[in-house]
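Excluded from the complex is one protein chain; the other protein chains are retained at their positions.
Now for chain A:
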Amino acid sequence: QGGGSAVIDMENMDDTSGSSFEDMGEMHQRMKEEEEEEVEGDAAAAEEEDGEFLGMKGLQGQLGRQVADQMWQVGKRQASRAFSLYANIDILRPYFDVEPIQVRARLLESMIPVKMINFPQKIAGELYGPLMLVFTLVAILLHGMKTSDTIIREGTLMGTAIGTCFGYWLGVSSFIYFLAYLCNAQITMVQMLSLLGYGLFGHCITLFVTYNIHFHSLFYIFWLGVGGLSTLRMVAVLVSRTVGHTQRLILCGTLAALHMLFLLYLHFAYHKVVEGILDTLEGPNMPPFQRVARDIPVVSNAVLNATAKAIALTL
């Protein structure tokens, strides 16, 4: 009967190792295997004699084993319960429950400032659209460095791009949520994440266009127009949910400033990052494309000529 049995064989517990807890794992391993008939039978016979010989020591060892066994079971149960509670991605499932039509509608709405700011505007607490927009922004930032001859350290740029975009989305959302808490605005964290995420749609469009057409004046037009529209929408929604002039001013001023400055930063700083690295390597032989980006632009013939030359060069 020895083989194939699920009963704990008391004879198999020996007292030879120091830590009983570590042996629990081994013992469970052995209990799970259902073969080992003759081997266990022989060992059982041998150890039965040893157990009798050991006397009290053997008995204490067995008690220790039992306690350790119970601790193992309890610990395992608690760990698996905690795991299924916190690592359960079903917590996030309601925030991803969208249809493509809804996503498209919300993307378009994010560019249209609402007129009614006297009663609270509805914000959809959805995370799919914002998450995809952040990833798209990362992809656009990477695409902006696409000039094949002058890419250097693409690995570092990639990490920076991902860090910047996610840092902005999560960090500024948390900061504005904190300010909203101080200013008594009616908004939840998920709604704030969603609002700011959809506000990045304007950034995506602006950067996509201006990374392909390198006119600085065009960038400023897009910055004010597209960036301004999406900022206005976010500001209007927040204003509709806040009471009191000072609070509205603080909240919306901060959000507008951060949002517009981020777009400015993305356009200029990334040019500078590429240039800074190029400078240390190429010295004075830089093609005009990079020189254009360095200047704080006043629309001038020189800038236009240089950009036109750069476009001709890259084609």
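By our rule, a contact is a pair of C-beta atoms (placed from the backbone, for glycine too) under 8 Å apart; a residue touches a chain by one contact, two chains touch by 3 or more; residues count from 1.
By definition in this document, contacts and distances are computed from a predicted model.
Asks: Name the omitted chain as UniProt records it, choosing among "Necdin-like 2", "Sodium/hydrogen exchanger", "Calcineurin B homologous protein 3" or "Protein YIPF".
Replies: "Protein YIPF"
Asks: Of the listed residues A:132, A:170, A:213 or A:257, which contacts the missing chain in the full complex?
Replies: A:132
Asks: Quick one: which of A:68, A:114 or A:142 touches the chain that's been left out?
Replies: Per the contact definition at the top, the residue touching the missing chain is A:142.
Asks: Out of A:98, A:189 or A:232, point to the residue that touches the absent chain in the complete complex.
Replies: Only one listed residue reaches the unshown chain, and that is A:98.
Asks: Can you tell me which of A:68, A:114, A:158 or A:229 touches the chain that was removed from the display?
Replies: Final answer for the missing-chain contact: A:158.
Asks: At which residues does chain A meet the chain that is not included here?
Replies: So the residues of chain A touching the missing chain come out as 1, 4-7, 33-35, 89, 92-93, 95-100, 103, 128, 131-132, 135-136, 138-139, 142-143, 145-146, 148-149, 151-156, 158-159, 277, 281.
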